[in-house]
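Comments concern the structure below.
Yeah, one chain of the complex is gone here, protein chain that is, but the others are all in their spots.
Presenting chain A:
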Amino acid sequence: MPAGTLYRGREGMWSWVAHRVTGVLIFFFLFVHVLDTALVRVSPEDYDKVVAVYKTPIVALLEYGLVAAVLFHALNGLRVIAVDFWSKGPRYQKQMLWTVMGIWIVLMAGALYPVLGHAVREVFGS
């Protein structure tokens, strides 16, 4: 690791780490997603065959993880913008992070049934 690290943990550093990790994960998914969508130019059958993978229970779990990453990155990104452009942003960065986490938990609870419901029905029977 590079020497002379300034950050010493706590909310500011960990939100920065989480922003980085979620960003990289989302970017790698984006490559895959553009490639799978490009199959609509090959044939409807090939596209539907690959999209069927997205409907399996295990991939549904990964989709829930993707939603988690995107929502955190989006909400924390707005917090970063507030820290940079709002004069009181740096002073309230901690409170804003806990607000982000609160909204994130509510949205993740809301996404639970729509994203994972079909997987639960498939695994445990309707």
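Please note the rule applied: a residue touches a chain if its C-beta (ideal position, glycine included) is under 8 Å from a C-beta of that chain, and two chains touch if they have at least 3 such contacts; residues count from 1.
Please note the rule applied: contacts and distances are computed from a predicted model.
Undergrad: Between "Succinate dehydrogenase hydrophobic membrane anchor subunit", "Phosphate-binding protein", "Zinc protease" or "Branched-chain amino acid ABC transporter permease", choose the name on the UniProt record of the chain that's been left out.
TA: The UniProt record for the chain left out of view names it "Succinate dehydrogenase hydrophobic membrane anchor subunit".
Undergrad: Which one, A:18, A:70 or A:120, makes contact with the chain that was left out?
TA: Once the missing chain is taken into account, the touching residue is A:70.
Undergrad: Just the residue numbers, please: which parts of chain A touch the chain that's not shown?
TA: Residue positions of chain A that touch the missing chain: 2, 20, 23-24, 26-27, 30-31, 34-35, 37-38, 40-41, 43-45, 47-48, 51, 54-55, 60, 63, 67, 70-71, 74, 77-78, 80-81, 84-85, 111, 114-115, 117-118.
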